[in-house]
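So, chain A:
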Amino acid sequence: MDTLLLLAMNGLIWGLIIALIALGLSIIFGLLDIINIAHGDFFMVGTVLAWFTLELTGNFWVAFLAVPLIGFILGALIQRAVIQPIHNVAALSIVATFGLSLILQEGVRITFGTTPRRILPPIQSTFHMFGIDYEIYRLFAALVSLLALAGFFIFLHRTKLGTWMRAVRHDRETAIAMGVPAQRVYVLTFGIGFALAALGGVVAAPITTVEFRTGVDILPFCFMAVIIGGLGNLPGTAAAAVLLAFLEGIIQSFADPTVARISSLVLMSAVLLVRPQGLFKGLTK
Partner candidate 1 sequence: MMTPAVIARVMLIAFGAFLVAVPWLIPVILNKFWVSVIAEIMIWSLFAASVNLLFGYIGLLSFGQALYFGFGMYGVAIGVATLGLSFWPAFGLGIVASIAIALVSGIFAVRLTWHYFAIITVVFSLIFYFFAVSVKPLTGGDDGINFALPPTFSIGGVTGSFSDANFQYFFILATVALCFFLMHRVIRSPLGKAFVAIRDNDVRAALIGLNVYQLRLIAFVMAGFLAGVAGALFAFFGRYASASYMFYHVSGEAVVWAIVGGAGTLFGPVVGTTLFIVIREIVSTHWEHHAFIVGAVAILVVIFAPKGLVGLWNAELARWSERTNDASVKTKLRTEP
Partner candidate 2 sequence: MTEAVLRTENLTKRFGGLTAVDNLSLNLPGRRLHAIIGPNGAGKTTFFNLVSGLLAADSGRVFFQGRDITGLKPHEVSRLGIKRTMQIKSVFPQLSVAENLWVTRHATKRVLHPFRAASSDLETRERVEHTLEQIGLTALAQRPAGTLSYGDVALLEIGMAVISEPRLLLLDEPTCGMSPAETERAVAKIKQLARTIDIVIIEHDMSVVFEIADDITVMAQGGILASGNPDEISGDERVREAYLGRPEDEDYVEEAIHA
């Protein structure tokens, strides 16, 4: 029972981090029609940048600000250099972002190396829960993710840029006709998408390993959240991420992780076939 609660708890926290990453994936897809194969690597780059920040400054907290900022700039640059020239053609975007994924992974291998490393949590203390010592940092990670999610939705609904983004996603032609600067929105969207994934990377860095491969593992999971939540349904995506990770956590308590992974994949196929508009269609709005 204790391990069940523990794994469920871990699942929940992972789910919140995944939700951050998946949101970025979802807005990039919704606004630019880009299937971003490199999105998992954006997360991975976030973890690696967090490691470098810690190495250079000796202070992990700096990473919470610096890394998303670097991520935003990188994302904006990538949009201008790679995504804009292919005019949001989805098939080409897959190839381009696949190439990007290779470049990011190799870039990390060149600079950071291939050895997986661990970062100690900046909050070392633990507290006693369910018969074991639970890291306080994990609770902090959940809190940061929650705040970032809330911040993102406030941004989307309360700022001019957020309104533009929603307008472009809803109906690109009309939005452009109404004077929304679509090109600028694309650049910013890609930047924000990268920044969200990178922030997820910083938050996750102390509770996972830092290496060039983590993006590849996490990508299918993010896509699952986006699909099960419903393409373009942002609250649905966040909810699906939490739900999926939570369920996997629970299944892991009595079966091995692969079984848990296969179960959620089967669940996802069912959702795709029966309700391609997502599980939560009709619940929001």
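By definition in this document, a residue touches a chain if its C-beta (ideal position, glycine included) is under 8 Å from a C-beta of that chain, and two chains touch if they have at least 3 such contacts; residues count from 1.
Regarding candidate selection, all candidates are chains of the complex that A comes from, given by their letters.
Since we're looking at a predicted model, the values are computed, not measured.
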| item | value |
| --- | --- |
| Options 1 or 2 - which one, within this complex, touches chain A | 1 |
| Residues on chain A engaged by candidate 1 in the complex (per definition of touch) | 29, 35, 37, 82, 85-86, 89-92, 94-96, 98-103, 105-107, 109-110, 216, 220, 223-224, 227, 231, 256, 258-259, 261-262, 265-266, 268-269, 272-273, 276 |
